[in-house]
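A protein chain is absent from this complex, but the other protein chains hold their places.
First chain written, first letter: the chains are A and B, and each begins at residue 1.
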Amino acid sequence: MRPPPLRWRIEMLLIHCPYCDEARAELEFAYAGEAHIARPEDPSAMSDEDWQYYLFIRANQRGRHHERWRHIHGCGRFFNAVRDTVSDKFEATYKAGEPRR
Amino acid sequence: MSGFRLPQGGRVDRSHAVNFSFDGMIYQGYAGDTLASALLANGVMLLGRSFKYHRPRGVLGAGSEEPNALVSVTRGPGRFTPNLRATGVEIHDGLTAVSQNRWPSLKTDLGAVNDRLGMFLPAGFYNKTFMWPRSFWDRLYEPAIRRMAGLGEAPTEIDPDHYGATYAHCDLLIVGAGPAGIDAALEASGTSKRVILIDEQDEAGGGALSDPALWPWLEESLKDLAVAPNITVLSRTTAFGYYHDNFIGAVQRLTDHLPHPATGARERLWRIRAGEVILAQGAIERPLVFAGNDVPGVMLASAARIFLQRYGVAVGKQVALMAAHDSGWHDVFALARAGVGVAAIIDVRDSVDAALLVEAEALGLAVKLGHSVIDVHGRLAVGGISIARNDGTAVVRLACDALLMAGGWTPSVHLWSHSKGSLAWRDDLGAYVPGEPNEKVRCVGACSGKWNFGSGLVTDSLPTPRDSARIKAFVDFQNDVTAKDIRLAVREGFKSIEHIKRYTTTGMATDQGKTSNLNGLQIASAALGRPVVDIGLTSFRPPYTPQTFGALAGHAKDALFQPTRQTNIDGWAQENGAVFELVAQWRRARYFPKSGEDMYAAVNRECRAIRSSLGIFDASTLGKIEVVGPDAAEFLNRMYTNPWKALEPGRCRYGLLLKEDGFITDDGVSARLAPDRFHLTTTTGGAARVLNMMEDYLQTEWPDLNVWLTSTTEQYAVIALQGPNARKLLEPLVEGIDLSAEAFPHMAIREGRICGVPTRLFRVSFTGELGFEINVPTAYGRALWERLMADGAAYGITPYGTEAMHVLRAEKGFIIVGQDTDGTVTPYDAGLDWAVGKKKPDFVGRRSLARPDIVAPGRKQLVGLLTDDPTEVLEEGAQIVADPGQSIPMKMIGHVTSSYWSETLGRSVALALVAGGQERMGETLHIPMPGKMLTAKVSTMVFYDPEGARLNV
Partner (left out) sequence: MSEALTRAEPVTLEAIVREGVTISLAPPMARYSLRARDPGALEVLLGLKLPKKIGTTEGAAACLGPDEWLLRLPLGASIAMGEGLPLAITEVSERAVCLIAEGPRAAEVLMAGCPLDLDRFAVGRATRTIFETVEIILIRSGEHRFEFEVWRSFAPWLQLALTTAAGQLR
């Protein structure tokens, strides 16, 4: 269990959780940023520039965007999704660790 | 005037008279009337004043498209609702309604001077005129505009009503219970589909309600729907917004139509998730654009027919029709058959369907083809009209007391547009109709552009021999936008309809262009010389009609606004006079004043007690996470800055948590209970954030680790006993734990029992005194607290709150994450170098501590500040400068983060973030305050017992 969000809001999207295998209301989920950005194996070996790129630079994709969500008020799992940032429609959701779609 | 109610007809209940008031006058109507129909029945044509010019306005439509007749309804203090459409307000005994936008009265409105000055108030007037001089804005322009502008008045008292809310799920949602919507519902009856049919009016039926021939069908159909187990019909329910994934927001009005509402909710917010949506919202008739088209008594032809057929009300005794579409003819035929006098049918078209002419002749109605109305006479009501041939000749004046407009039809595509469905232009209709859907949704009936109203001519404005720059022909009645405003906007260079909309305000606000959008587009198109499709269409936005804030808030007000989390011990604090503060969602005791004490006196007393004998503190809100599994130590070693693997079971360690960017995000003391089990603590506000961050690393970066995290924040009530007598109080109450200094040193944990219940007993201190934190199963927190208070009386045990806790920790230089840090502070900046494991190859945030900006000199660092005047307590947040003589604006080098009166030291102490602070030890800095310049010397952060002698006893 995790504490709830502070603000009341109207939930809109329906999100299919790949672990629960159910479409659930957006209220149960938390957005978690761009997907498929793995923490480097050995950060100390990285140049300042590479490390800065890892820390701060994101694609901010218009259109097909790979991103992470967490079913925080459900099964608790982080998972990946492909969402169109123009239409706000999900193309797919899949478990963490599965290859990029 | 009276006698506009026809002797028969309509669906109102003539056996049930209803008394109501409008602008202080008492009127009578019938059950089933709207405020608009009842006022019209009483001959009241003037219902409001317009927004900008304060022109007299009457009723234009008969439903939610009404732009003019906005009224306020009051039911006593706090129950004042502005901007209701009179065409949607159901009357009941005692209804009290007032008109808007007028002062001192509706008939004599001083604001109407704007109308005379109209030539000085063109489109974009506000943008142009009030730009200069800047200094006039605050004192003159803004107050003046505010007084004149705005729709209705905002209520000033708290709304005492209740509002419900619910979720609903269905396979099919139908919006609009006119014939098309009812047919769609009937089709689904008897299937396994869960169907919801919603309609904004008090009665289902839509257009059928004004067509008596359809009443038997309607009655039969509604009966069928009522008995269908899979169909829910919600009337008085407005679908106000269509959101992603077929999520529809709707508000059901439950009590506004009742004379004496019982208890219960006034409105209910429906949050509906639908498998499929059918929109059957119908179409809205379009006004025509000509001089004087806003005089009270000029209205849509379809509205006149609705008032006739549904309410038994004639909108005039002698009406004229200005038509560009066949439908208006049929409306006037119905009026004529009901005995209403008809002055003439004027049609801008040179020829119409012969059948219309035949019927007009049979009814004895005068017809003028190829003519247009060029003026409307009368100011507060229609007294007559002037018409002319379309070439401007043959001007004739006709007497009439109402003028009906039939400008054609606009499909109601508002919700379709909310859903991001595309729109397709139809030249023949002069309207946009639904194109490609973006959700699982389809439109049926008139809102899809299918209707049997006949055909018409699409026109931007009626021909007139008059100078079009000198007449007011309204396009948007609610926002007071005329045809010439739009033409002016085009002349001034606006080409996109989105810009024209914002410049002229056409189609904005609560109306969302229901009656105005298409006329505005046609005028812009003609002025630009480009087809309508090239100009685009502005977005329709939710809400479809205005909704109350109450409905949107639903339950979320007062005690239900948001949870206030209380500890098991909170009730004791409440009963013992604690003053509380909110920390995250928790309510925490801030201090416990005795009679006559202010906060400072209470906090000083509490601090003295802890330093001299014994204090007791409710620390239950601290976040707790149990970390369990064979890889628990490895995981913590990767998360925290310091080493964890060698920590022995039974010992505690201060943990500092960074984000990957190297900045401090949380801290807390954690204990190793067993080789594979840790009890972590976090800050009160950081508990959820820290757990989420740890889960993120665990699940996505290191999924191979065998370790799991469980929040145990609420599993334990935590009581801190702090002070030299803490051990003495505990010793007789604890079983199975040796409390001696040798067996149970500072920063250790032991498990045993206290007063018969299991405990995890920490020996830790956030005050600098001998201290214990007693964790017990939450349900026993209060009982244990009371026992400790009773037994601690011998030591003068003193309950203390967060304020004393803050003072004591500041005396020791312990930081509060989020107060002394702000998301830009590294461990080095905070003087916590000792908490960073220099030999660890990696931990979260480590790489960032070597980034150039982080190692650069001159970073803001946390230091102590001692004011030269020891009685001066700096203000937290006060800015710090190095050179007091410099000119304003001064170069600020830091700010005060914590500042208190230290009763222990008899002087003030402060912590501050100062650029290059650790290099400035002993330096005098300056703190400019209003009217004075304070001075303070930079010091170390530990003001009291720097050796820690008082801890190790």
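In this section, a residue touches a chain if its C-beta (ideal position, glycine included) is under 8 Å from a C-beta of that chain, and two chains touch if they have at least 3 such contacts.
Since we're looking at a predicted model, the values are computed, not measured.
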In the full complex, displayed partners of the excluded chain: A, B
Hidden-chain contact residue, picked from the options B:579, B:601, B:755 or B:835: B:755
Sole residue of B:675, B:736, B:796 or B:946 that reaches the chain not shown, by the stated touch rule: B:675
Touch criterion as defined above, residue of B:566, B:692, B:879 or B:918 at the omitted chain: B:566
Option touching the unshown chain, where B:612, B:715, B:918 or B:935 are the choices: B:715
Residues in subunit B touching the chain absent from view: 162, 164-169, 194, 263-265, 268, 271, 273, 555-556, 559-560, 562-568, 571, 586, 626, 628-630, 674-677, 706-708, 710-716, 733, 735, 755-757, 777-784, 787
Touching residues (missing chain, whole complex) on subunit A: 1-8, 11, 19-22, 24-25, 27-28, 73-77
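The working rule: only the chains that are shown with their structure count from here on.
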CA centroid of subunit A to CA centroid of subunit B, Å: 26
Contacting residues of subunit A [partner subunit B, same complex]: 1-3, 6-8, 10-14, 25, 30, 32, 38-39, 42-44, 46, 48, 51-52, 55, 68, 70, 72, 76-78, 87-89, 96-97
For the subunit B and subunit A complex, residues of the former touching the latter: 243-245, 247, 249, 271, 273, 420, 438, 553, 556, 562, 585, 660-661, 687-688, 691-692, 695-697, 699-701, 703, 711, 841-842, 846-848, 850-852
